[in-house]
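Of the protein chains in this complex, one is absent; all others appear in place.
In order of appearance the chains are A, B and C, and numbering begins at 1 in each one.
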């Protein structure tokens, strides 16, 4: 088993935000399609350097309700939101990615924006 | 003939920088290849949004000496330089884009960095 | 505060927008080469208003004089003019249309200058920043359009021109949630409250014209 670096002290740690989103598509998408779509959207709109700064990170996608969570750097929420806004299709099928809300913790994000979609 | 918007007053005008560069390649490249390479490098590294901010603009390329000029927004010279640094090939042939220097006017740029390559 | 989508161009797009916005303006595109039949146009506007309540006509023309004609004779719809032709845009601003949509549209420059921006502010003509041309463009074009939108935003901000953000959606797939459309505004240079006002305060000011008419 490979070792991992230690968690950094709070002042050095990355400050994240979690974004809840809903995908509206011609058809339902699966987790891998969404994961790839998030990366592609970021690379296309923000580039390799912008993506490194924004640090998008796929957290979860619920295929039943087509809702999910993506994480990013606290300073760049609007850049990632814009990248998602520019998405017009996912894996060849028309789609809209709508953001539901933003929070500093997954717990609060679920409570405020995903509960109505049946998330626990 | 289509009309063009008036030149903006100085405070609203874009502030530019001009970058002189030299291309070192497996083979000589022509102007169109370089123009396309600059755009592709910017879109790949900086994305659509980053490119809109950095505003790269191809000015000139001398095929004989493989040197040229590209313009960008004053605030984003290092972003464009990095995008050029990341170039590994142009139109399928290996290449390095080396920056020679930066200036606020084309005239001074030529005088300081391109004169030795025979530019007037 | 109400969310207002100022420019929606088809029924399915309208229905999608209605789910996310408090008010939606249905836009009818009109390509004008010569004077339209005003009786027909008026009756079409009337039936559109019965269906959609708030209606705009988007004039797409190369002839400035046609803009004035429509502006004079149609009173129960907002009059938008498609940006892109500077002569038409200047004339439209002089004739106090309600908005210019995408001044940079189809151009190799931003299609707006300080003279036009100042006049638009004085004549209460809004500038519409539209998402859909970006959605349809390739990466190269997107970078250019965004660059021009950033420049136009600086002018609109500086001269306090009325402004709005819109999807200018032609299909339901081009409609976006208000908070997501705000991110377009923020990324071309708006402060967050300015982006919000571009989907609420400024559109509401324009919608008040309906009550007057």
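The rule is simple: contacts are C-beta pairs under 8 Å (C-beta built on N, C-alpha and C of every residue); 3 or more make two chains touch, one makes a residue touch a chain.
This structure is a prediction, so every number in the text was calculated from the model and none was measured.
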Shown chains touched by the chain that is not drawn here: A, B
Contact set of chain A toward the excluded chain (per top definition): 2-9, 12, 14, 39, 42-43, 48-49, 51-53, 55
Touching residues on chain B - with respect to the absent chain: 44, 78-79, 81-82, 84-86, 88, 94-99
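Just so it is clear, only the chains that are shown with their structure count from here on.
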Chain contact topology (line, ring, star, complete or other): complete
Chain centre separation (chain A, chain C; CA means) in Å: 31
Of all residues in chain B, the ones touching two or more other chains: 43, 48-49, 51
Two or more partner chains touched - positions in chain C: 139, 142, 187
